[in-house]
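What you see is the complex with one protein chain gone and the rest in place.
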Amino acid sequence: MATNAPSRMKKLINQVESIVPESLAGLAAAHPEVVKIDAANNVVLRAGGPRRGKVALVSGGGSGHEPLHGGFVGLGMLDAACAGNVFTSPVPDQMEAATRAVDGGAGVLHIVKNYTGDVLNFQMAADLVAGDIEVASVVTNDDVAVQDSLYTAGRRGVGGTVLVEKIAGAHGEAGGSLADVTATAVKVNARARSMGLALTSCIVPAAGTPTFELGDDEVEVGIGIHGEPGRRREKLAPVDDLAEWLVEPIVSDLGLTRGDSVLAFVNGMGGSPLIELYVAFNSVAKILAGRGISISRSLVGSYITSLEMAGFSVTLLKLDDDLVRWWDAPVHTAALRWGV
Amino acid sequence: MATNAPSRMKKLINQVESIVPESLAGLAAAHPEVVKIDAANNVVLRAGGPRRGKVALVSGGGSGHEPLHGGFVGLGMLDAACAGNVFTSPVPDQMEAATRAVDGGAGVLHIVKNYTGDVLNFQMAADLVAGDIEVASVVTNDDVAVQDSLYTAGRRGVGGTVLVEKIAGAHGEAGGSLADVTATAVKVNARARSMGLALTSCIVPAAGTPTFELGDDEVEVGIGIHGEPGRRREKLAPVDDLAEWLVEPIVSDLGLTRGDSVLAFVNGMGGSPLIELYVAFNSVAKILAGRGISISRSLVGSYITSLEMAGFSVTLLKLDDDLVRWWDAPVHTAALRWGV
Amino acid sequence: MIDALESWLRTAATRVHVEAASLTALDQAIGDGDHGTNLDRGFGAIVAMLDAQGPVDPSQPPAAAAADLLRRAGRTLISTVGGAAGPLYGTAFVRGAGALANGATASPAEAFVVALEAACGGIAGLGKATAGEKTMLDALLPAAAAARTALDAGGDSAAVTAAAASAASAGMEATIPMLATKGRASYLGERSIGHQDPGATSAALLLGVLADVARR
Partner (left out) sequence: MIDALESWLRTAATRVHVEAASLTALDQAIGDGDHGTNLDRGFGAIVAMLDAQGPVDPSQPPAAAAADLLRRAGRTLISTVGGAAGPLYGTAFVRGAGALANGATASPAEAFVVALEAACGGIAGLGKATAGEKTMLDALLPAAAAARTALDAGGDSAAVTAAAASAASAGMEATIPMLATKGRASYLGERSIGHQDPGATSAALLLGVLADVARR
């Protein structure tokens, strides 16, 4: 049987325990003009920070989603990112250290993906700085694969988080107040929806085995970004069909109609090469064109990943003029850069 | 046995035959301000070209290396890229069409990776336009895994090609003559060396099976970018060791010594996630620091790939002030962007 | 009491380390495959904390000393575990410590019941979960109820912790048919049914170790 994969964990690492700190050290070594590392806390800090009078944006979460979040620290985006162990949310001490390090006196916005662990740890960190620093929190929950009901922990924060960080970051860079920047983050989250699927599972280094097994002709539909199984399993199909499975629920959940203008984000899960992501983007573009929805901005690449998982997710953001202006504003981070 | 991979080909595609045109269509749909596609010839053209009086840069090769070359078409880099079938060099008709489309009267530079097929097809294309358009060619051959001897087709063109396209492209954008731009390309190629290794093989879509089989605990050292087997097989080792296997031959071939300043490029082969590439960059940085070689510019990411192959390559470019200036010059392509 | 507490923490650390892989395997099925790794890291840090601490101050009353140790253990979990289990178990320990400190005069058995009830309250308050949502609470709530019953029946700390442990493992097994409505497993909807909850499993493990220690 022709297989193109190791039957045991094969990664570019030294030891499982040192992956996160070594990856952060590599990030800082490659981009010294953009970031510096608080090695004691596994926190990525914007170089030259904190900025007096500027609202600071802090995010974080488990590692394994690179470039999220550390690759988005820099001008026009985040001021700090807390890196937890792989797929494990960071601890309050990290968020506290990050929050204190970036505070410029104008308050700090915590951008939190909606997972129980992330929410609880960020909440504890906010309690730890209460009184000293004004903290606001935005919880992203853009994943339409999960019903937002009493029967779940609520929708997950996935691809939309990247757009929240870019757009709220631009507003923060422009001098917006904590209330304004928070409102922009809430607005982006409210207008963004995502859904993803996997062609393979991924191997959490400390576990050493794939999180789930998938048949040779199966795809896992409705996955999150932690290698967790999705909502259902389907037979492998042409990417035009796969894209339809993702775009349709997003479009109906957002209530997009003819004439609407969107930012279309086709995200790779980490192991899918760019040639395939552009084929997938072409499918998404055809589907949206067929529905009379125009793509006025786009992003294609692996920006919020699940380690080496093969697959992709689609995020659509319903645009308006403000959002376009903030999206186009200069950004200089390790993973996203333009206008500077 | 815990495996994290399909035992048959699993890709985000519609049909094998349509991968290249659909991926190019996706590229153009995602970046209309940067590129347009000549669909009849599978050629990616810079939007708004040709530019009168500007030397035009044309590259191309087999597909499966994305973002190379189409993702490097745009301001400050390439004017056109010809996309062959996966791992198969394009045909002379494509290079001829590209060359005629971008000629601005100042001549056209062909940037050719040193593979028999690419060299022969570009050569035939140059013959086809001879008399009409002044064409110069630079053949990149930076891969130290291959001895450059009578017993080989010569060293392969790999990671250094990305740097040649960026730096010669900047010189071209600045108005350099065909002779000047060609000299810059030759200079970059002469000062750049690369070597790569693979943790997995890759599956050529038309073949449907991995190009080579690799044991669960083996790495293929000295690979090219076509999934071809490398020079030797080794047992999987910590990435500090893997990096040493790649950096040492490069440093000695380039004759780098204490005090030299380099651009360090850690490239992913397509299936290795960014968290691992930054760990690998950290290893490379440690090794170079130990040798007293300073990294003054760096690039980390999957820029010249072998489909979904897992693994990485290292490219070092010995810098001087001119090269740094051209490297820092504005670039606006789908895959590389700064300063604009 | 302080000795029993310390040996509980040390034995628990050993058991968690041994069971880490199986806890993680349960989490792979309906979560993200890190529960065992997370707890192992946290309890390893507790042991390091215990090894580093100086001798107990003899002037300190035993209940206060125990409360203080349990609080530091909880803080250590919060600072090292991460994920959902870190804040939840950490808060449970801290709340339990608070209960111990207040109930200075209580018998060891009563102190344990009160602390376990406080721990449950801390988890429920933070995680907003109730019985039947396929979480650690489905091991802990029945354990607290059984412990209270055993205490009312005059049970000593061995009897009370034994009652808690067996109720916890029954509750752990009862999570298998449950539909998860909290935590990561809830994303699976119907697909969460048929799998044992990792957090309920680690909770039963911790109470089982406590019963073993109390029996000595």
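A, B and C are the chain letters, set down in written order, and residue numbers restart from 1 in every chain.
Please note the rule applied: a residue touches a chain if its C-beta (ideal position, glycine included) is under 8 Å from a C-beta of that chain, and two chains touch if they have at least 3 such contacts.
None of the values given here were measured: they were computed from a predicted structure.
Taking the complete complex into account, the chain left out of view touches B.
Within the set B:72, B:87, B:265 or B:312, the residue that contacts the chain not displayed is B:87. Touching the missing chain, out of B:39, B:130, B:153 or B:340, is residue B:153. Between the chain not shown and the residues B:212, B:245 or B:338, the one that touches is B:212. Touch with the chain that is not drawn comes from one residue among B:47, B:124, B:183 or B:324, which is B:124. Where chain B meets the missing chain, the touching residues are 62, 84-93, 115-117, 120-121, 123-124, 145-147, 150-153, 156, 204, 206-207, 209, 211-212, 224, 226-229, 231.
Here is the rule we go by: only the chains that are shown with their structure count from here on.
For chain A, the chain with the farthest CA centroid is C.
Chain centres here are Cα averages; for chain A and chain B they lie 28 Å apart. Once the centre of each chain is set as its mean CA position, chain A and chain C turn out to be 33 Å apart. Residues of chain C in contact with two or more other chains: none.
Counting partner chains per residue, chain B has no residue touching two or more of them.
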